[in-house]
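Removed from the display is one protein chain of the complex; every other protein chain stays in position.
So that you can tell them apart, the chains are marked A and B in the order they are listed, and the count of residues begins at 1 in each.
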Amino acid sequence: MPWLNIILQGVLIGGLYAMFAAGLSLIFGVMRLVNIAHGDLIVLAAYIALMVTQALDVSPLTSLLLVVPVMAVIGYTLQRGLLNRTLGDDLLPPLLVTFGLSIIIQNGLLELFTADSRKLQAGAIEVQTFQLMQGVWIGILPLIQFVVAIGVIAGLETLFYRTALGRAFRATSDDQSVAQLVGLDTRHVFALAMALSLAVVAIAGVFLAVRANFDPAIGPARLIFGFEAVVIGGLGSMWGTLVGGIVLGVAQAIGAQIDPGWQLLAGHIVFLAILAVRPQGLFPKVSG
Amino acid sequence: MTRVEHATRSSRIGVALIGAAVITLAFAPYWGDRQTLRLLAEMFTFVTLASLWNLLAGYAGLVSVGQQAFVGLGGYLLFALAILLDVHPIAAIPIAGLIGALVAIPVAALIFRLRGAYFAIGTWVVAEVFRLLAAQVSALGGGSGISLPSSVVQAMAPTRQMREFETYWLALGLTVLVLAAIVALLRSRHGLALTAIRDNELAARSNGINVGRLKLAVYVLTAFGTSMIGALIFLQKLRISPDTAFSVNDWTAFVIFITVIGGIGRIEGPIIGTIIFFFLRQTLSDLGSLYLLMMGAVAIVVMLWAPKGLWGYIAERFSWQALPLQRRLVLEKETGGKP
Partner (left out) sequence: MPDAPLLEVKAIDAFYGDFQALFGVSLAVEARQVVAVIGANGAGKSTLLKSIGGLMHPHSGEILFAGSPIAQMAAFDVLHRGVALVPEGRRLFPSLTVEENLLIGGQSRRPGPWTLGRVYELFPMLAERRDLPALALSGGQQQMAAIARALMANPQLLLCDEISLGLAPVVVRDIYARMPQIVAEGASLIIVEQDIVQALRAANHVYCLQEGRVALQGSARELTREAISAAYFGV
């Protein structure tokens, strides 16, 4: 049953897209910032993982132990040092500064690593599959990534709605001045949010690097996939983002089956169709 | 009796200088060599693209990172019109502009549903869709692109020198036209409305300005101009491919950097920015990606510490304007001058 296999593959890669989107969505929720460099930061994480696996001779999974905290620190510093200065009523500064950042990261990586395609090796697990039923196989690695994606989103939801940090995020997003009145240092809260976002980006970057070839220029496409997943799923809803990612993944998989050149187009067309017909997304939450 | 005056002493000087510059540039084929002409034409292209982007972002508040959609569309339309429909390449330029404007209408209908930074990314998606669609059109070379056939090239002018003069004058003419149109728009009451929108959209709305319609008009007009420039760019290059036509770096990154450094929301900004950009490019010669990296860093620094750009800083410091765009109410029948 080729179509079932194809749709399943689309669903599984949707998990990865949802992870691209989760970090983006988190930042927008907390501080109304859209980080245009988001995709390039995913690629940066992939290159950091590359360096770690090469220098320490460890598996990509193990490298996460280092890549995640490194990216989190980068996120905290970036927000505290640069992006906090762009927050405010004017929408130009954050947009243009993160755009500039995107260009800097892409070209910095180009200078350091050249345009050669790279890939992280995870070993035999990359090609292992198991048979779900007659004629239907699932890749073990994609399945693991999908399960991790669900875990990440569940984790973020729990953090947002059941922890003190999550309360701090929601309160600061609601009303910055009053958040200060209850003792929250909003500069610190925003920096923590960015650190968390880049921690998720780190996982997404390592998964991306294991799954496919990467080079410095593929960042913007990942940003677009994440963005499309957010819009399809509905602003403000983490689980909606998962659905959005899955819809996008399935659309691309079906498109690729029709014609390889139609893979990306199919995804974009579905995105534009949702924008036309249901612009608030499939599961919009009334976000503040 | 009151009237609105636009000119100031600095703007009269500015207009005179610009007028002199345009005349000098019009004669460039006679005093400049091939390289100079190409450089100047390239600068004109960027001044126009940046001015149009400035109109969109700095005045209408629509920050687009996807204008390469129309640059590429204009280019492909020119090639399609010239190759498939036997239209004279020079005539094809305004036609490409017109079709680009028509395409902009349904595009706007879709992406205007997004706001702020999400709108920006939406424009990028549209550019990507155009790029992917262009790669599917085998009649125009598909993914690898196509060169302009010699029959079309000959149709422009019999000798290469004449063709280069022609494209140069077209570039200069188009730039002057687009800038004049922008100045005219900004001096009109629509321009006043745009400035109101830029300063405070909510207040503008409550004063009866139809914000949505005005933004749509600006988006479509910008698409018209950008498509024409795109057509001219690829007419000059004689070759087009999806990746070059819809390149973010070439048609958006540089344009944004030029406008930011020169000064957003001021019409003189893109001109100053282009001069600085090309000066840097000439002096720093070929640093490749390092050059882009530096531009990104400079743009960030400017955005954070001098958000009005170089011209913005100068204009405020000395109260200059190079073009007569200010609005001053002059009361006639006065004893002294108005302050």
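Methods note: a residue touches a chain if its C-beta (ideal position, glycine included) is under 8 Å from a C-beta of that chain, and two chains touch if they have at least 3 such contacts.
Every value quoted in this text rests on a predicted model; they were computed, and no experiment measured them.
Counted over the whole complex, the shown chains touched by the missing one are A. Of A:Ile6, A:Leu82, A:Ala171 or A:Ala212, it is A:Ala171 that touches the chain left out of the display.
Touching the missing chain, out of A:Asn5, A:Gln180, A:Gln263 or A:Gln280, is residue A:Gln180. Within the entire complex, the positions of chain A that touch the omitted partner chain are 164, 167-168, 170-171, 173-175, 177-186, 288.
Keep this in mind: only the chains that are shown with their structure count from here on.
If you average the Cα atoms of chain A and of chain B, the two centres end up 33 Å apart. Partner chain A is touched in their complex by these residues of chain B: 57, 61, 63, 65, 109-111, 113-114, 116-118, 120-122, 124-125, 128-129, 132-133, 135-136, 143, 248-249, 253, 256-257, 260, 264, 289-290, 292-293, 295-297, 299-300, 303-304, 307. For chain A in complex with chain B, the touching residues are 33-34, 36, 82, 85-86, 91-97, 99-104, 106-108, 110-111, 220-221, 223-224, 227-228, 231, 261, 264-265, 268-269, 271-272, 275-276, 279.
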